[in-house]
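Quick one: the structure is below, questions incoming.
Only a single protein chain was left out; the remaining protein chains are all shown in position.
A, B, C, D, E, F and G are the chain letters, set down in written order, and residue numbers restart from 1 in every chain.
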Amino acid sequence: MNLIEILKNYKKGKITTKQILSYLQDYPYKKLLHTTLDIHREIRRKVPEIIYCLHKTETQLIDIINNLKKFHNLVIGTKLEKEKYLKIKHKIPPQHIYFEDAKIIAVGKIPKVKKGNILILTAGTTDIPVAEEAKVICELLGSKVYCIYDIGVAGLHRLNEALSYIKKAKVIIVIAGMDGVLPSVVGGLAKVPVIAVPTSTGYGANFNGLAPLLTMLNSCAAGVAVVNIDNGFGAGYIAHLINSNK
Amino acid sequence: MNLIEILKNYKKGKITTKQILSYLQDYPYKKLLHTTLDIHREIRRKVPEIIYCLHKTETQLIDIINNLKKFHNLVIGTKLEKEKYLKIKHKIPPQHIYFEDAKIIAVGKIPKVKKGNILILTAGTTDIPVAEEAKVICELLGSKVYCIYDIGVAGLHRLNEALSYIKKAKVIIVIAGMDGVLPSVVGGLAKVPVIAVPTSTGYGANFNGLAPLLTMLNSCAAGVAVVNIDNGFGAGYIAHLINSNK
Amino acid sequence: MNLIEILKNYKKGKITTKQILSYLQDYPYKKLLHTTLDIHREIRRKVPEIIYCLHKTETQLIDIINNLKKFHNLVIGTKLEKEKYLKIKHKIPPQHIYFEDAKIIAVGKIPKVKKGNILILTAGTTDIPVAEEAKVICELLGSKVYCIYDIGVAGLHRLNEALSYIKKAKVIIVIAGMDGVLPSVVGGLAKVPVIAVPTSTGYGANFNGLAPLLTMLNSCAAGVAVVNIDNGFGAGYIAHLINSNK
Amino acid sequence: MNLIEILKNYKKGKITTKQILSYLQDYPYKKLLHTTLDIHREIRRKVPEIIYCLHKTETQLIDIINNLKKFHNLVIGTKLEKEKYLKIKHKIPPQHIYFEDAKIIAVGKIPKVKKGNILILTAGTTDIPVAEEAKVICELLGSKVYCIYDIGVAGLHRLNEALSYIKKAKVIIVIAGMDGVLPSVVGGLAKVPVIAVPTSTGYGANFNGLAPLLTMLNSCAAGVAVVNIDNGFGAGYIAHLINSNK
Amino acid sequence: MNLIEILKNYKKGKITTKQILSYLQDYPYKKLLHTTLDIHREIRRKVPEIIYCLHKTETQLIDIINNLKKFHNLVIGTKLEKEKYLKIKHKIPPQHIYFEDAKIIAVGKIPKVKKGNILILTAGTTDIPVAEEAKVICELLGSKVYCIYDIGVAGLHRLNEALSYIKKAKVIIVIAGMDGVLPSVVGGLAKVPVIAVPTSTGYGANFNGLAPLLTMLNSCAAGVAVVNIDNGFGAGYIAHLINSNK
Amino acid sequence: MNLIEILKNYKKGKITTKQILSYLQDYPYKKLLHTTLDIHREIRRKVPEIIYCLHKTETQLIDIINNLKKFHNLVIGTKLEKEKYLKIKHKIPPQHIYFEDAKIIAVGKIPKVKKGNILILTAGTTDIPVAEEAKVICELLGSKVYCIYDIGVAGLHRLNEALSYIKKAKVIIVIAGMDGVLPSVVGGLAKVPVIAVPTSTGYGANFNGLAPLLTMLNSCAAGVAVVNIDNGFGAGYIAHLINSNK
Amino acid sequence: MNLIEILKNYKKGKITTKQILSYLQDYPYKKLLHTTLDIHREIRRKVPEIIYCLHKTETQLIDIINNLKKFHNLVIGTKLEKEKYLKIKHKIPPQHIYFEDAKIIAVGKIPKVKKGNILILTAGTTDIPVAEEAKVICELLGSKVYCIYDIGVAGLHRLNEALSYIKKAKVIIVIAGMDGVLPSVVGGLAKVPVIAVPTSTGYGANFNGLAPLLTMLNSCAAGVAVVNIDNGFGAGYIAHLINSNK
Partner (left out) sequence: MNLIEILKNYKKGKITTKQILSYLQDYPYKKLLHTTLDIHREIRRKVPEIIYCLHKTETQLIDIINNLKKFHNLVIGTKLEKEKYLKIKHKIPPQHIYFEDAKIIAVGKIPKVKKGNILILTAGTTDIPVAEEAKVICELLGSKVYCIYDIGVAGLHRLNEALSYIKKAKVIIVIAGMDGVLPSVVGGLAKVPVIAVPTSTGYGANFNGLAPLLTMLNSCAAGVAVVNIDNGFGAGYIAHLINSNK
């Protein structure tokens, strides 16, 4: 249950004053031994805190997920490796889905209604995991997404199919490694905001994504903004904000 | 006149078939000796081509402005140094405004109606020129803008005034040099997209804006995307796209 | 026994002239095959030499610890991986503690009295190992420490709890990876020295801690100085010096 | 007058309720057109806001200095080039001193009592301007300072004179360009905190101070923390905080 | 006169044995005080030594040009600033042309016949000086060149005109600053070698051409090789070699 | 079968209208779930799409190879590790060769006729895998290749043997790690285009191939262009284009 | 046998004309499949070719060692990992020594006479493997070496013992990681050439040895030259050349 539901239930008499007090005593944040949960964030930012799982231990993750779940209907974790997931899966609420390609876990009730129109494009096949991370985040937050993968610049005619989608989208996420050229091309065609994501796909003078990052920051096409290398989550999050803007 | 007006005037009989043909023969691009004007862009992207003046010669600028003006009601140029402006001002249409702080020139009719709600924040006083570039672009494209300058993190209580504006904005541009910290702080409070602009303000290990650029790309706050160092234009452009999104 | 105790015991007649001579013959440094122990350092700098264990072999570590122990009551080693510790634990004096999170070993008598007031703050959960290294060093050297973890800038209200501690501390260590923003925020609030520690937590354009390092070096808040990436030891050491300054 | 004096005078009846209200209405910050003065900082951090003059226009500086002066007895500005100073000197309060080497301006009453014991060492002659910046800041804030210049490592015996000062200091600032070696050497001898300042003195693979910056961040001697390249101000500020720590 | 002509004239009796000996005594290189002229290069590499004028003094240039002219029909110098040219123009053989945009000087007889088919494309107007350098070199060496300028990716339809030229060319030089995207797009369409030239046009995270350099080195399109930033000369030279390959 | 053969067979009545329609319906690209095959490329660029296998999963590779094989007589994949090859070898057409040193797979009929004259030189023994990648690509595309390995600059007389080959080649690929010096030396001797390939062989300040990359981009010898670090494929591809230029 | 011995033996009649011819036919280099042995180097440079084993395969190493051994009395290989050595040890001449710390193999007769006076100093214990590489090379080439390890700058008095050796040496190798400070200190004291070797010991802003490399290149002490990070071999080689200079 999140705060609004609790307040409504209290008003309806479904929960007692004692219960609501025990719940509210943790506002605006709940301290664990190792972590300070920002349970106020959902009120402040409309989206609850999302867990960055990459460097956290399994014990920490179990602790955080179980505690956050008390305050939110849906708890989301990103960059969760499959090995780690398998070790924690029986110690967290069973109502959860693990998205293997996206490395995302969603614990709780996933919203059914998807709104708006986000388009995700990748330059190559190897950019798909980052695209999946963006896509799952968008959908978990309630946005509608359409994906077209592997339309790299070396065969620009493959962009033709994408053109009608580019015209209809409210915001476009473009993901590319290697030379990172696709966002400039798409940015030159689109009339909506483009969020560019460099990926670490490549070798040599790619320098783990530095090359496409610089390409995108210097894009000749106006209307392009950039997030961190491999940051599908960040791209999905801001695209959702733009998409749900009224 | 832009294409739509020309077509309408032709329909109304205000211009002849010969006139419209002479106009249309340049579609979709007009070649000058040194430059290929993208006069089709307004149709494709809703916004006409905007001239990047930084490395262009005066002759080139005069040529480009005068030719683009034939196809568009409003021609915009960015990164135009005052010295260069003074040398070209009498060789371009007299109906123009030069925004000195923003280093922007607007030739033609500036739209009066401003819509939506863009908030621009700067961390310091020295970030103002970049903020002015963003602000002027937003306004020339038709967006309403509110600016609050110098609310750096070293005195966070100065952020209080900004809070109510942060809550009302549809998109926020945050501009910072030095450590580039402000976008993370604002991003943690806002529920709308944040466009972060690093500036080259600083010295030593700032490396001409590299430090705030990296800070912003690594922002812990979700919902932040980044444009190039000192790129007020790019930030204003994408913020306008987000702001006018429907 | 350290030098002062030996001299006192000699004066009291508890050790003979021959014994003290054998002890003193190694001053001011004791040469091992591979290492030159700086046993004079405790006199010169008040703190005995502390062993950097990262690249040393097990044989070297056993040799160094056992030899240093002859001259000092407490021998400290940092960056000691657990695997390495398990291999040497039975070949060093049994009176020792291994701090697993901090990767520190303390051989000998740990001082009980803790003085002063050092505050350690981390931006995230994943910065805790570095914080633990700082904390254990401070305590082993005799400083009192209070820690608050995971008060990152994305949820600034979590800083509120820390405010009263910030006001009372004599020196503050602030540890952050990703964007490295927290030291600037704390530095803007504190009236005591802030030691900032960038961590290698992050990915992509974080470049293994380069991003937060640059952020901290460019901090807009005065009163902040920086140590190496992940250098919890260095931060703890200088914080202790500041804390025990009279 | 600063806040405490105003309150005392009000209590003594020297200023009226109307006067104090007009003064207090600007708390906690005073907005100018371009700048938001943090007049609350003196209460929060014991030291008033210090103006970073490097990229500010003359008009902005005059405006800021004159406004800040209303709230504080002493207004300090750093990185003020002589040419700029000469242009503003007659438009700011006449009771001021310009420190040419240090590029610092102090407007108002400079404290006479200097306390504690800060030692400033430079490796070379060309590091002196940075040292002067540090020294003037320390003295303006009320700390006692002793300076020894040009004791570079290429002639280590020159360090001998410094040794007795090193033993007596409460905190040491060590400034070096080129190879940046001096802080490591001093750090190995001192038992108090060392603040290291890399300077941009050098050429070639010095990369404008990057070389000594990295040297200092990697110092083998514990007890060393680093500030930005050429940041004499930052070093002086934190050294003063350490020196006045109780 | 070059070596072949001299030998032929000697055979025909037009020059004496003494004359040819005085000429040949300098083979294979002619030493000046400051420079060692590689007069053997024309035989070895088909193209005579070309002078890199950037850091040379005027005296050196006059000396080199006049001496090289004795051995070759055509002497070429690159990266010669106009100011320098004006100072040396009366001290070198009058039969010369200075190409101002290309910053190239050609002393002697320029070949009239141009062969093959080199296409030069630029992304922007500001890339023209580099393109001119490439073009003049190609033509001086005897290649036929066609140029299309300013067909940047932000308006890809401008590429249409270029398409027929792309199909007919034997080799294509593509020049771009900012994001450096054009070579990848052209490389995906062409069936001949593409030589990519990054330019230093741009600002901020462009890092003086590093961004487009990395883009081009990582090009997803096969068939692209890269020369140094702003190296129009190098691109023209290798394009000529490819174009005249049999 | 490729498109030309299909059309010819259709004309000859060997395949039915229904068959050719089913084949043509995929033009100009065939969409798989994860990949968009550019089957049009062979017509456009003379060379079919070549698969970059490095980051692709085994399932993706099997899928791509089997689908591409339907449209082309020869399908090529690069950077295929032996482990990955062993896992997919029984799920792809049996008529294939795996080149272990070159890490290249060729599925289908390899052309027998080799034309022209490409010379491949390496500076060291450890550059051979990159050379093999270049060589196999050249041969699969139909070029004749001659290789001389390990003629590093530290023993320049070893270059003598290569000299006669240098004179006869139509294009030369020069591969070097460490200091990357060989292309400059060869470039100074050759009269044909030189394609330089830096390799990541080396350690320390080699920075994984950055050192030879910079060396080659700055080559004093004209006629040298560069591809990405370790990009034997790219070098072979453009060398083949130059070699088969008419 | 090396060339001189062979010639002498031939003169003495110990080997036949046929034998010497078969030997000489490989001059000045012997081609293997993968490697071109520079057997002329011993005559040209006094020292035979030394094998860099790092990236070579076992088959290549066995082949190279066995072939080189035919032409030289002593064959040396560097950077040979123990695992690799164990795999090749029975396939190379049994008269060899493997130096485990130095990762060097010496096949054949090691010279007994050591001349001159090379001093090797390390800053830390973890720099010893690089020092051992330098030491073994010096000794194999015939130089006398004295080593003092772990005299880091954090305890400068440990340098005292070294002082008398510094005065007597003909050349000094100084090896340091972390801040790389020791060469500057030694350089300020010595009157002979100092060869500085940065090591990759350290973490964080050490950037794998970049920090000490820059420190050493910027050394304030004249008389210091630098070799690559971890390049003990290179330092030993040039030190031997200096030491054996007459």
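We take it that contacts are C-beta pairs under 8 Å (C-beta built on N, C-alpha and C of every residue); 3 or more make two chains touch, one makes a residue touch a chain.
Quick caveat: nothing in here was measured; it's all calculated off a predicted structure.
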item	value
Contact list for the unshown chain, restricted to visible chains	D, E, F, G
Touching the absent chain when the full complex is considered, from F:Leu21, F:Ile97 or F:Cys220	F:Cys220
Sole contact to the chain not displayed, among F:Ile88, F:Ala162, F:Ala205 or F:Ala225	F:Ala205
Where the unshown chain meets chain F, residue by residue	123-124, 152-156, 178-181, 184-185, 187-189, 202, 204-207, 210-212, 214-222
Chain D, residues in touch with the chain not shown (by the definition above)	124-126, 128, 148-151, 154-155, 157-158, 201, 203-206
Contact footprint on chain G, counting only the chain that is left out	44-47, 50, 170-171, 188-195, 213, 217-218, 222-228, 233-235, 237-238, 241-242, 245
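The rule is simple: only the chains that are shown with their structure count from here on.
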item	value
Chains in simultaneous contact with chain A and chain E	B, F
Listed pair (A-F, A-E or A-B) duplicating the A-C contact set, over half by residue number	A-F
Higher-contact pair (C-beta pairs counted), E-F versus B-E	E-F
Computed distance of Cα centres, chain G from chain D, in Å	50
Distance from chain D to chain C - Cα centre to Cα centre, in angstrom	28
Where chain E touches two or more other chains at once, by residue number	124, 154-155, 188-189, 204-206, 217-218, 222
Contact pairs between chains, per stated definition	A-B, A-C, A-E, A-F, B-C, B-D, B-E, C-D, C-G, D-G, E-F, F-G
